[in-house]
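With one protein chain held back, the other chains of the complex are shown just where they sit.
When the chains are written out, they are named A, B and C in that same order, and each has its own residue count from 1.
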Amino acid sequence: MKPEAAALSAFMTAERREFHRHAESAFTEFWTASRIAGFLAREGYEVRIGREIMNPEYRMGVPDEEVLESCYRRALDEGADPAIAERMRGGFTAVAGILRNGPGPVLGFRFDMDAVDVQESGDADHLPRKLGFASLHEGVMHACGHDAHVATGLALARLLASDRDAWRGTVKLVFQPAEEGVRGARSIAESGFLDDVDYMIAGHVGIVPDGTRTFYGRVSGFLSTTKLDLHFTGRAAHAGVNPELGRSAILAAAATALQIQGIPRHSGGASRINIGRISGGTGRNVIPEHAFLALETRGQTSEINEFMASEATRIAEGVGQAYGVRVRIEKMGEASDARSDPELARIAAACALEAGYERAVEEPLPLGGSEDFSFLMNRVEARGGKALFVVLGTELADAHHSPRFDIREEDLPLGALTFALLAGRLSAGEASGR
Amino acid sequence: MKPEAAALSAFMTAERREFHRHAESAFTEFWTASRIAGFLAREGYEVRIGREIMNPEYRMGVPDEEVLESCYRRALDEGADPAIAERMRGGFTAVAGILRNGPGPVLGFRFDMDAVDVQESGDADHLPRKLGFASLHEGVMHACGHDAHVATGLALARLLASDRDAWRGTVKLVFQPAEEGVRGARSIAESGFLDDVDYMIAGHVGIVPDGTRTFYGRVSGFLSTTKLDLHFTGRAAHAGVNPELGRSAILAAAATALQIQGIPRHSGGASRINIGRISGGTGRNVIPEHAFLALETRGQTSEINEFMASEATRIAEGVGQAYGVRVRIEKMGEASDARSDPELARIAAACALEAGYERAVEEPLPLGGSEDFSFLMNRVEARGGKALFVVLGTELADAHHSPRFDIREEDLPLGALTFALLAGRLSAGEASGR
Amino acid sequence: MKPEAAALSAFMTAERREFHRHAESAFTEFWTASRIAGFLAREGYEVRIGREIMNPEYRMGVPDEEVLESCYRRALDEGADPAIAERMRGGFTAVAGILRNGPGPVLGFRFDMDAVDVQESGDADHLPRKLGFASLHEGVMHACGHDAHVATGLALARLLASDRDAWRGTVKLVFQPAEEGVRGARSIAESGFLDDVDYMIAGHVGIVPDGTRTFYGRVSGFLSTTKLDLHFTGRAAHAGVNPELGRSAILAAAATALQIQGIPRHSGGASRINIGRISGGTGRNVIPEHAFLALETRGQTSEINEFMASEATRIAEGVGQAYGVRVRIEKMGEASDARSDPELARIAAACALEAGYERAVEEPLPLGGSEDFSFLMNRVEARGGKALFVVLGTELADAHHSPRFDIREEDLPLGALTFALLAGRLSAGEASGR
Partner (left out) sequence: MKPEAAALSAFMTAERREFHRHAESAFTEFWTASRIAGFLAREGYEVRIGREIMNPEYRMGVPDEEVLESCYRRALDEGADPAIAERMRGGFTAVAGILRNGPGPVLGFRFDMDAVDVQESGDADHLPRKLGFASLHEGVMHACGHDAHVATGLALARLLASDRDAWRGTVKLVFQPAEEGVRGARSIAESGFLDDVDYMIAGHVGIVPDGTRTFYGRVSGFLSTTKLDLHFTGRAAHAGVNPELGRSAILAAAATALQIQGIPRHSGGASRINIGRISGGTGRNVIPEHAFLALETRGQTSEINEFMASEATRIAEGVGQAYGVRVRIEKMGEASDARSDPELARIAAACALEAGYERAVEEPLPLGGSEDFSFLMNRVEARGGKALFVVLGTELADAHHSPRFDIREEDLPLGALTFALLAGRLSAGEASGR
């Protein structure tokens, strides 16, 4: 390893571990985002925070005010810069850095910052535990690798800032909150901050579980998805004394679950439906007044997903009427379908090999899941830009979202270097422009 | 047996067999009612027919025009008097006879005439088969004893007409169509024909299966009931090619069935629900456009039944909305709750013993079923009259509505004589009047 | 008020407040029961504790070991006598006192001790809050008046011990855990401790919400009930990636809820069914592995309740099979039907008037709910004894189980005096013996 490579690796590993320790879930990334903002400023980037790059009307699934405040306090307790964090209060935790380097295209990179609601493993041989950088926060863990994404973003920021000859134009590095549950990207898209971007790029570590250092340059087949919370409010009554006065919210929720599960298949392509969570009721002898369902729909295309979501909505409302139970439907997250640009994929694959990946795949990799980066891709493409989503293959200790998830830290520099090289080639006009 | 008694028995047996042979189901009793009308006229009664004593707006569950016409033709073919039958065309088959006998109270008696949709047994030892008076009509049979009721009505008509010294006042003998499915009484009640009645009486043979000659003078606890037909109309589509275009009427009907079955118990008393029939769909590979449910609700009180029926209605509409399927709800029958007057019951029990019953019970007998005579009882009582429903115990060959149902014909005179004696006592002012 | 009456009132009020402050829920009444045991011993009673009067096989719905231990520690921290509490460890919190007073009948009285899982009101005008004796324990409150029952038991103990001329024979005062959820009585019944009792008596404060000092001497119509917990275990899978590999425990629970709600009505009398609580699932995009239903069945007779409970069990198992989901069914509570002895009721009513009640009702009061005292009644009656359940009418600040529930403390002595008088009359042979 060359000295710069070794330094880069050490830097990224250290940063990744810091972020891992301070795992913060969606819209509460106060510590994480404050640290990023400070770093970007020190590296010479113009820094944008919170409402400057987030349209408040398009945030989804934001935690309660109480949770936001308590996480905010925690971030301050753990050393977040109060002047910066203050600007994120209320869950406006997006951060971006802008670096201008003469004329040339505008390059956008997105890195997601949020952790998952998973309790990190206490096993002695779980590396973050063994080396002492396991999550400080009960029930929250970087079990999807976004800590690595943030480290990659910081490394890219430093690489671009420190070698201005290697590229030209303008770069916008966006650190996004709340990718889990596909809740945060849309408010960034709708802020217009990325409307001048020519090439919009993001990546994800891991995903393909073969453990090799393979770069997948062309992720496609994001499933469009909608996350819905259904709140049922019936009428309580004593189940022994006056059953006829009650309106069971549980029965309404149960019937809704069964009927939503039965939404017809769509001839236009794959669809999905899942009732992920149910709850309701209080005492065993009380006809339950409240019940709750958390569900998601998916579709191979946005049209199919829209079919699924609107069927689910109509079913919930009709079943509510059938049971005399009020239903409130809340959209908690959303992602559209998207596909990567093949030309960018080809160039990126070349950069990846140059950066040190063992293998670089240009063929489409169907994601089979959802990512709200799709909103940023679609926004940029709608204005004539191009977009790319890649997978940074590495070895995983366990599956994504598992309590024992971990990545191979030695591979961290590969992604950052690939992105830096890509910035160079794209700014040199290698891809056909807008 | 005294000679008059022997003659009465012979007359009733012969008549009962004639009606048994010509079994006609609800609203198609053209042959039966024509014969009754002719008889009443010959005995000196003023005869009222069809719309004269039926309010057309309150008939329920009337067969299709085609069925009515074909049964009408059949009745003519079988010898019904065309001039009389003509006045019943379209299913207006109620008949009444009025006999005036000086001042005194108005006495009403009701006899129901319709047969059941049951295929009569072909067993050689089934008496009506053996003696050659089994039903001529495929799938229609007097399996509930209404043939005996009609014979009782004719016998009572003759007894009252032939011995005017035994009673005074006015008697109204009503022969009602469509008691099965509780569809016919309400239109008679709503015609106002019985609004001047002081004492309204009816009875049913059999019911209590102990085979003894016991008279139950005070039937109570009629369950209030509503009969509903639900018609679902969705949208057909090829189940393989375009499943997302269909709206399955079967699924809507199925979900409605399950949810209606789950209507809560009522703390005010017994309730019942039954989905008696379901149908729907055409080809196996076609998303079904049509489906149908036939159901009934019951309640110990009319309020409870109303609760059941209105819940069922709301559920059907809500589930229809949930599935995007139109729902049409048709009321096919209805009976209210009612209870017999204890004073009349006491007097009737005395008459029954005098008439020859072995035992006469004055305690309330809970019916546990429904009878639309309740509409006539409630109508008369609402205007200050009194009402009574009795059971004429006899031996049954098999359960009501069974293909092998039969009664003990020797017991037929007991009921007619009891009613004639009761007319005497009531017209003599034995009961407290209105 | 006479001096003794004033002293009794002061004693009962003080005790009731102590128990109210230390509200403990089912099977965790370590502080409460220890205090009772100490008191009984001091008053000269033979004391029986825990397993001595509880058959371990018949406890139902016992909390987890962890909860039991933590409540046990809490009781010690709050001053429970360690030597006594030790004998209750693991949730064996029943206590009984025996007092022998020469030959004569054996009289049993039962008092229930457990509080409800309700968070006590913080309103300033809520008396326990205002006077500083609100529950010390988060989410646990004497919202059903069992604190008053315990105070009544102690007062009765003192009255009987201090005036041995007023009665003869043997008295057994049983303080029962876990009446809420009808979980505790059966293990006492099955221990055999009450098998020699001639007259078994218990009462409940409040119930009838008219606020008068009325004694209801003959509570009947306890509904038989069964409390079931259903645990569903399916198979998790990623809802987007491999939906066909999952087995949704939520769908199984939902279908079970709907089908159980549809268990047919019973012609033998009233029945009830309620799904009181549902929960299941983890992440929105994970096919849920676990789900849970808490339900109860009731029946006017034990046979009807048994029908309901066995239908519910069969449905859960069948639906589990349908979804390929394992179902574990746990009985969490149970009470049988029972009715009070009319002769005891008449005598008790006379005692109540003598004790100072404004009114005493001898007619049956249908409870319309369930009480596991029924197990003790049935046990005693099966061996030739008689049993009585009474209501001690008083004014309530709010409904039972409400956070603002409170009783009129001035009425406390009425119940204790009534029971003491009743002990006198019964031991004098006023009722027909066994």
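Throughout what follows, contacts are C-beta pairs under 8 Å (C-beta built on N, C-alpha and C of every residue); 3 or more make two chains touch, one makes a residue touch a chain.
Model, not experiment: these values are computed from the prediction.
Novice: Using the touch definition given at the top, which of the shown chains does the missing chain touch?
Specialist: Looking at the entire complex, the absent chain's contacts are A, B, C.
Novice: Of B:Leu40, B:Ala253 or B:Ala431, which residue touches the hidden chain?
Specialist: B:Ala253
Novice: Quick one: which of B:Leu8, B:Met54, B:Ala291 or B:Val327 touches the chain that's been left out?
Specialist: Among B:Leu8, B:Met54, B:Ala291 or B:Val327, only B:Ala291 touches the chain that is not shown.
Novice: Of the residues listed, A:Arg168, A:Arg186, A:Arg272 or A:Arg404, which one is in contact with the missing chain?
Specialist: A:Arg272
Novice: Among C:Gly104, C:Pro243, C:Pro364 or C:Pro403, choose the residue that contacts the chain missing from this document, as touch is defined above.
Specialist: Considering the complete complex, C:Pro243 is the one touching the chain left out.
Novice: Write down which of B:Val67, B:Ile98, B:Ala161 or B:Ile278 is the residue touching the left-out chain.
Specialist: B:Ile278
Novice: Mind listing the chain C residues that contact the chain we can't see here?
Specialist: Residues 241-244, 246, 248, 251, 255, 258-259, 262, 264-268, 287, 307, 314-324 of chain C touch the chain that is not shown.
Novice: List the residues of chain B that touch the chain left out of this view.
Specialist: Given the touch definition above, chain B has residues 117, 181, 223, 225, 227, 238-241, 243, 248, 250-251, 253-255, 257-258, 261, 272-288, 291, 294-296, 298, 332, 368-370, 401 touching the missing chain.
Novice: Pick out the residues on chain A that sit against the missing chain.
Specialist: Residues of chain A in touch with the missing chain: 258-259, 261-262, 265, 267, 270-273, 368.
Going forward, only the chains that are shown with their structure count from here on.
Novice: Which chain has its Cα centroid closest to the overall Cα centroid?
Specialist: Taking the mean of C-alpha atoms per chain, the most central one is C.
Novice: Looking at CA centres, what chain is most distant from chain B?
Specialist: The most distant chain relative to chain B turns out to be A.
Novice: With chain centres defined as C-alpha means, what is the inter-centre distance between chain A and chain B in Å?
Specialist: Between these chains, centre-to-centre, one finds 69 Å.
Novice: Based only on mean CA positions, could you tell me how far chain A sits from chain C in angstrom?
Specialist: Taking the mean C-alpha position of each chain, the two centres sit 51 Å apart.
Novice: What are the residue numbers in chain B that touch two or more other chains?
Specialist: 258-259, 262, 265, 267, in rising order.
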